[in-house]
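One chain of protein is taken out of this complex; the other chains stay put.
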C-alpha cells in the first residue's frame, strides 16, 4: 500500500468534520502521481458505480442527464465514469477510466460526457473526495436561481451546515453555453465548491461530493429532499426554525445518517429487482 | 389471562376519546411486570408488523429510515421491532423482542436501531398504545419547523383534534445529534407526546401511536395527507374552515375511519402483490 | 322497454347542457316504480363498474376510501354499488343491488358502505344521472375548506361552468361525524348538488355525477386536475384568465371531452394490464 493509498483510505472513511479539517486549499494543489501499470479497477467498485447510476435515476435525481463517478480504488489519480449514456442504462462495460485531467485512458472511441471535467477537477482539488455526482436535481434548480439560500431543515441535511455555495458560470467564465465542458470552467467550479459537500450551479443543477459512493448518492437524495422541505416550509408562511449549526455538527460527528448504509442496501435492492 | 392482559385488550379496542380518558399521566408510571417465561410472539402479529413496515415504505411515509413497532401480544411489557434495516426489506426473521427499557431480548448480535428507545418509552408511558411509528414523513417535516401549527382539515385527520405537540429536542435535551438515542431523550419525547396520537419532532419527523398496527399506520398515512391538504389550502390564500373540534370528537367516537380496516386490507394486498 | 327506461336512455346520452335543461327540481320528487321481478344487471355493466372502481384507484382519486355506483341498466329505480371494500379490490362478486332508498336488495349479510345513502338520494333527485362517484380526491379537499372557489381553468373542466357548490354538513345537519350516513343527510347533500355535475363536501371530499360511468369517472379525474391547475396558477401570483362561461357552454355542447371515450379506453386497458 502506497502512502497515497493509505491517505486515501483514511480520507474515505472520514466524517464531514474531518473532510472540512483535511481540506487544505487551493484547487490544483494535489500533485498527481503516475498511475501504476497494473492497477485495474475492482469489479466490485464498478458494480457499485453502476448501482449508483441506476439509484440516482430511480430516485428522480437523474433524468436522461447527470453523471456519477468514483475515485479508482487502487490509484487515487484516476477515476471511473460511464461513457456518454443515460445513467439508468449504464452497465459495467460502459465504465471508462480517466486521469485527473479528465482524459480517458481506455475510451476506445466511445463518446464521453462533455462535462467529465467536473470530476477530474474535483478529485484534484479534494483528496478527501472519492465520489462525485452532477445532476439537474429537480427541487434544487429553483434554489440555484433564487436569492433565497438553501438551508438545512432536517437533521438528514446536516451536511450543509456551512452553506451551499452557488456557482454562477457567468461570473466565473462569462457568457457560455452553461456547460462545464473544459478544464478551466471545471477548476472554477471546484474553487466555488471549496471544502463543501455540494455546490449549486445557477440555472443548471448541482454537484455533490462525498468520501464514498453511498455518501455522495445519499447526500444527493437528501439534499433534494431538503429543498422540498424548505420550499414547503416557506410556503406555509410562518417563521422557520432551521437546524442549529451546533446540532448539525453533532449530526456530522455522529456519522452523518449512518453513512447512508441502511438506505444504500434498500436502494441497491430496488435497482437490482427492476 | 392476567389482569394486565385484560386491561391491555380493553385499551386496544378503545376509541381515541377513550385513549384520552384513560391516559393517566407521568411517563414512566407503568410498573413493568416480569415477562412470562413461555410468552412467544404470535406469528400472525409478526406478519402484521412486517406488513406495516412495507406498507409505510410503499406509501412514502418511510424512506430508508423510519421504524414501526407493536406491543407483544402476550406480554404487555415487551414489544417487537425490526433489527436495524430499511423497513421495506424487513422480514419475519428480522423482528427482535424488546423490554420496556428498549433492551433487546433476542438480538443475537444483530445491530439495532439507534432510536429504539422511542418505542420503549412510549409503551411505558402509554398503556393504551399498542403500536408506534417513527418516520421522516415528508409533508410533516415542514410543519415540524414552522410556526404554523398542523390542524385537521378533513375528517380523516379528526384524531388530531387536540393538536399535535412539537418535540424540540434542543429545548428538551440541549445540543444533540438530533437522535432520540437514549432513554432520557425518549422519556422527554414521550412527555411531549402526552396523551396525543402524534408528536412532531422539530427538524426530524414525527412519532405516531395507536391502539393497533392498522391504527398507527393509518394515522401515519392520513396525518401526512392532512399536512398536504393544509399546505395546499394555505397556498390558495383565502380563509380556511378547519374541522370543528366537536365534529372531530364525533369522528373519533364513531370509530376513527373505521379503524382503518378497509384501507388496511388494500395496503396489505398491495405489499403482498409486490 | 318501459317509458321509464326510454326516458332514462334519453337522459343517459344527453350533454351537460341537456342535463341542466332536464333537471326539474326538488330532491325526492321522482316516484320510484316497483322493480321488475326479472331485472338482472347486465354483466357488462357490472364489469364497467368494477373497472371504474379500479380506474379511480389507479388515478389517485380513491385511496382506501371512496365509492362509485351506476344506475341499474334495466331498472332506473335500482343502482349497483360494491359492498364495503377498498375500491381497488372490488370484483364483480362484490357488487350489490340497492333501491333508491339505498336499501340493499341482495346483500346476503355483507357489510355495506356507511355512506351508501349518497347514491340513492342522488339517483332519486336526478333522473339524468346514471353514475355517482364519492371520493376524497386529494387536490379537491383544500378547495372544500377554502374561501377561494374552484373555477374552470382549462376546457377539460368546462363542465363546472356554473360553479361547484360546497356542502357544509355542519350547516345542513349540525355537529355530526362528517359522514353522509343516513337518508336525511344524503337528501340535503343532493339538494346542495342541485343540477350540477359535482359538489365539494367541506372537510371531506367531493361527489361527482354523470350520465354514464365514463362521464362520472372522467369528470372526477379532470376536476382533480383542474384543482391542481388552479392552485398552481394562483401560486404564480399574477392575474388568471378563467374559462369564459360562453366557451364552457360550447365545450359542453360539443360533447364534453368526447364523452371521455378515448381516455376511458386507456384507463380500462391500464387496470386490465395490472
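Structure notes:
A, B and C are the chain letters, set down in written order, and residue numbers restart from 1 in every chain.
As a convention for this text, contacts are C-beta pairs under 8 Å (C-beta built on N, C-alpha and C of every residue); 3 or more make two chains touch, one makes a residue touch a chain.
It should be emphasised that the depicted structure is a prediction, and the values quoted were computed from it without experimental measurement.
Taking the complete complex into account, C:240 is the one of C:92, C:107 or C:240 that touches the chain left out. Looking at C:131, C:145, C:251 or C:271, the residue that reaches the missing chain in the full complex is C:251. Note on the undisplayed chain: of the listed residues A:183, A:234 or A:253, the one touching it is A:234.
Annotation: of A:103, A:136 or A:269, A:136 touches the absent chain (contact as defined above).
Residues 63-65, 84-86, 88-89, 114, 136, 138-139, 141-148, 168, 170, 175-179, 202-205, 231, 234-235 are the ones on chain A that touch the missing chain. Seen across the whole complex, the unshown chain contacts chain C at 152-156, 158, 225, 228-230, 232-233, 235-244, 246-247, 250-251, 253-254, 257-258, 260, 262-267, 269.
Here is the rule we use: only the chains that are shown with their structure count from here on.
Averaged C-alpha coordinates give centres for chain B and chain C that are 35 Å from one another. With centres set at the average Cα position, the gap from chain A to chain C is 50 Å. Counting partner chains per residue, chain A has no residue touching two or more of them.
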